[in-house]
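Shown here: the complex without one of its protein chains, the others still in place.
Let's turn to subunit A:
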């Protein structure tokens, strides 16, 4: 089976979708002729023509707003916001329009739209190339929110998102574009070609939205993670020598609560990790759900390891990024509780 990077897998997902369905269109800033600043759309314009894949003016609200109009017409737009940090001008269109269109029109108009955006830190991106704004979307009724962690999932989830009848916010951890990253920034980075999850079929397949995956089985503690933090969580468990079960949530909304509850019921302990800031972050929702559904099985308080409640700094990258050391300390803390 071919091995792909996450970039190649994402590009392949759009290629497969555009070939299967004439209604799939791809556009955004620099995604046309140039093929995207991260190369995720390279070659698509040459293959499918200007009217299927094109460059857009630098106007995020315009990109998403126009895509909503296209979706209402009957197309399936898959648009790109160059960095998740720049999605805010489009927030009104996403929250007030895309998410509500089916509901407010009683199904007369629908919005089968995907908004792709590179997310997350660990790349010295500073304040506006590192943010993880997923909680701003998981709070919105009518959206689906997806964060893949490897090439196989990225392709399968993106095809599923494009085929989904509802709007999907598709957050791509750019730290994982070229290879997995476990937070050990002082060690050489490995390429995807060395990782089994880079084996990605050329053709069509989907990974269902709303289903989590257990990445590391364990019985002592449940680690809830997504995106880059999946690898950090695995490394932390290995480093600390704790038999942790690592769950890759993959879809944050709708959430695979059954898999989470089954795991915490078994382990009795739960650590939640995400790059995004702590207060009102998605971890708060996860902690509340675990507390509600696993109260009588919990043997220790739920611990969250997240980014600090500050803007994402530049020079202090590795003091900010919740790496394996901090996650490992949390694992020890819940085991000793």
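Just so it is clear, a residue touches a chain if its C-beta (ideal position, glycine included) is under 8 Å from a C-beta of that chain, and two chains touch if they have at least 3 such contacts; residues count from 1.
Convention: contacts and distances are computed from a predicted model.
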{"item": "Complex member absent from the view - protein name from UniProt, among \"Gliding motility protein\", \"NADH-quinone oxidoreductase subunit G\", \"Na+/H+ antiporter subunit E\" or \"2-oxoisovalerate dehydrogenase subunit alpha\"", "value": "\"2-oxoisovalerate dehydrogenase subunit alpha\""}
{"item": "Which residue of A:65, A:201, A:268 or A:313 touches the chain not shown here", "value": "A:65"}
{"item": "Given A:47, A:104, A:194 or A:314, the one touching the chain that is not displayed", "value": "A:104"}
{"item": "Hidden partner interface residues of subunit A, rising order", "value": "25, 51-52, 56-57, 59, 61-62, 65-70, 72-75, 89, 92-93, 96-97, 100-110, 141-142, 144, 165-166, 210, 254-255, 257-258"}
